[in-house]
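The following block contains the structure, expressed as structure tokens.
This part shows chain A:
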Amino acid sequence: MNTPVLVVGGGPAGLSAAHSLASTGQKVLLVDKADRLGGAPILSGYAKLVPSGEWAKDAIGGMVQRIESNPLVEIQTRTTITEFSGAPGAFKYMLAGEEQTREAGATILCTGFSHFDPVNKPELGFGIFPDVVTTTQVEQMLSSGKGVKCLSDGRVPERVAILLCVGSRDRQIGREWCSKICCTVSANLAMEIREALPQCSVYIYYMDIRTFGLYEDAYYWESQEKYRVKYIKSRIAEVTSDGKRLIVKGEDTLVKRPITIPFDLVVQAIGMDPNVDNARIASIFGVELERHGFLQRGATYRAMGSTTRPGLLVAGAASGPETIDDSIAQGQAAAMAALTSLKAPATEAA
Partner candidate 1 sequence: MPILSKHLIRDENLIRNENLVIEGVDVSGDWSTFIKTRVVQDYNDSLQEDIAALPGGENIHRCWQCGSCTNTCTINALNPDFNPRYWIYLIRIGMEEELIRDKEIIWQCVSCNKCTSVCPRDVMPEGVMRATAHWLELKGYTPESPATIFDKVFSSQVFAKGKIEEGRLMMRFFKKTGQKLTQDWLVGLIRGLVLRLPIGLLTRMGLSALIHPRTRDWSNHRMAIAEYITEQKALHRKALGLPTTEESR
Partner candidate 2 sequence: MSNKYRKVAYYPGCALEGGASSYNRSTKEVGKKLGLELVELENWNCCGAMEVKNADPKLQTFLSARNLKIAEDMGFDTVMSPCNGCYHNLKKAEYDLAHDEASRETVKKLAHRAKTEPYQAGKVETIHALDWIRDAIGTDELRKQVRNSLKGLKVANYYGCMYTRPRHIFPEKDQGGANSDSTYRPHFMDDLLAAAGAENVEYPLKTACCGGAHTLSDSDTSTRLVLNLLTTAEACGAEVIATECPTCHQGLEMHQARAEKVFGKKTKVKMLYFTQLLGMALGLSARQVGVHENLSDSRSLLKEKGLG
């Protein structure tokens, strides 16, 4: 119990893992490369979270406060791990800028994901037209209280298009996975836009709607029934401009007709990429990546959150697109696995 467990990454999964460990009396060292804790929801300024509807700065901010005030947790921000070695029960590692080697009985990687950079899909107009924005930017517009506006001239949009699957499910750019959360997040954003701007029409261009489980009626149905968001089955091929408004170009697959429709604001529901640092993380920690570049999971059923290296655990979006609440659950599960491995490293460390 004296040697701290190393938790790498201070987003929802890392915060959850650290808290769980500390609440059993286990010391924790929480490391994050950013200048503050909270991960994507805080750093990217998310608005209201799915499914609780709480503001990110309250919900995840609360988790951060809880950790910051916990004496069993040492926090190192603006820090990375430079060396990592050893075996379950006796890992050795070094923090950037330190000379001394540290020790950890167990390590949990909660290194998260990176937002897809839509510059990689130039035909969709991001970086070319100021009124083509990402879901993350709209989250920021809402969470900052400034409201949803066109970035070109500050006008309030009358018509907004949300394009799903930008940076997901696209072999052209080597992204064959579904980012899992964009459908629900987009439906949620669409409702928030409609609530804030009742005169504004919101259209969602989709190929499939994946508001899985209980999100179905709370987001997909609700957005139609209560907020009159319109869903059009079409993947947009190009975003252009007529000089005044943006033009989205697609095929309305349900009427088998090409469409070129004007919009004031086009929102790209950007997907979840592997963390841009994953190659480095993999080489330092000696873990394998799966074929898309996320951390490869180990055994699925014997122990929650195992990687390909015994005793080294993973939680959250580091190993694939994940929701916030599932990341939190995985953080807790990984903490449990870490504690187990400390107690009985020979039999249970998987």
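A quick word on the picks: all candidates are chains of the complex that A comes from, given by their letters.
One rule holds for everything that comes next: contacts are C-beta pairs under 8 Å (C-beta built on N, C-alpha and C of every residue); 3 or more make two chains touch, one makes a residue touch a chain; residues count from 1.
For clarity, every value in this text was computed on a predicted model and none was experimentally measured.
Participant: Contact as defined above, complex as supplied: which of the candidates 1 or 2 touches chain A?
Facilitator: It is 1 that touches chain A.
Participant: Under the touch definition given earlier, write down the residues of chain A that touch candidate 1 in their complex.
Facilitator: On the chain A side, the touching residues are 159, 201, 203, 209, 220-221, 224-225, 228, 230-233, 252, 254-255, 257-262.
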